[in-house]
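Every protein chain except one is present and positioned as in the full complex.
Showing chain A:
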Amino acid sequence: MGSGRRSLFAGLAASLSGTAAAAEPPVPSRGIGPRWGMVVDLARCIGCQACTVSCIMENDVPPDSVRTIVNTYEVVKDGVPGMAMLPRLCNHCNEPPCIPVCPVGATFQRDDGIVVVNADVCVGCAYCVQACPYDARFINHETQKADKCTFCAHRVDAGLLPACVESCVGGARIFGDLNDPNSTVRRRLASEESAVLKPELGTEPRVFYLGLDDVLAHKPEGTPTLWRPQHQEGI
């Protein structure tokens, strides 16, 4: 059943024709410890937003913000319409553009590759928010500091999966150690064609997509959604 459902979605994705330029499988870091990364199998994503909600609940994200969301698009190719899901989150890049711009060194990369913000040091200047090409960061209105996906570092450190992975209905989000040749993420990346978002920027994302359409690997141009929830400041 699992493989059948997967074939169905894979077929739908293929019907949109043309996947994004393949990303090179990650080269294992020289470090001894893990290098966490994520593989998103788009054929398995149904856009249910369970990941979005579980992330909000797990990380106490303010109601007007998200650390991850599944963008949903209608893509018409050669007259054939199809739905495309694209879960977005921090890419925990190998070359994160958010880190060098931080004026106080509040944002940094752990040895395991997870990019985090030290809220005790962050001044809320939002420079990192500007520098992130994936729009993965925002200013938290309750703390007035930079906020972002941490791969649920607190859960990972306790041996658990990130909340979004744990709650993913279709098993689209796969989390694991990119340094471990036997991990699922490494095996999937070795056996299937993967892509990353905006590879031309040289950020070397560590969130890989399987079955990513090329038109969605970059900023999609088209018709915007009619309504986008947004925080509004009162007087």
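One rule holds for everything that comes next: contacts are C-beta pairs under 8 Å (C-beta built on N, C-alpha and C of every residue); 3 or more make two chains touch, one makes a residue touch a chain; residues count from 1.
Assume contacts and distances are computed from a predicted model.
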item	value
Identity of the absent chain, which is to be given by its UniProt protein name, from "YeeE/YedE family protein", "Polysulfide reductase NrfD", "2-oxoglutarate ferredoxin oxidoreductase subunit beta" or "Carbohydrate ABC transporter substrate-binding protein, CUT1 family"	"Polysulfide reductase NrfD"
Hidden partner chain, touching residue among A:47, A:113, A:162 or A:176	A:47
Which residue of A:35, A:88 or A:186 touches the chain not shown here	A:88
In chain A, positions touching the absent partner	16, 47, 49, 66, 69-77, 83, 88, 97, 100-106, 121, 123-127, 129-135, 138-139, 144, 197, 201, 215-216, 219-225, 228-235
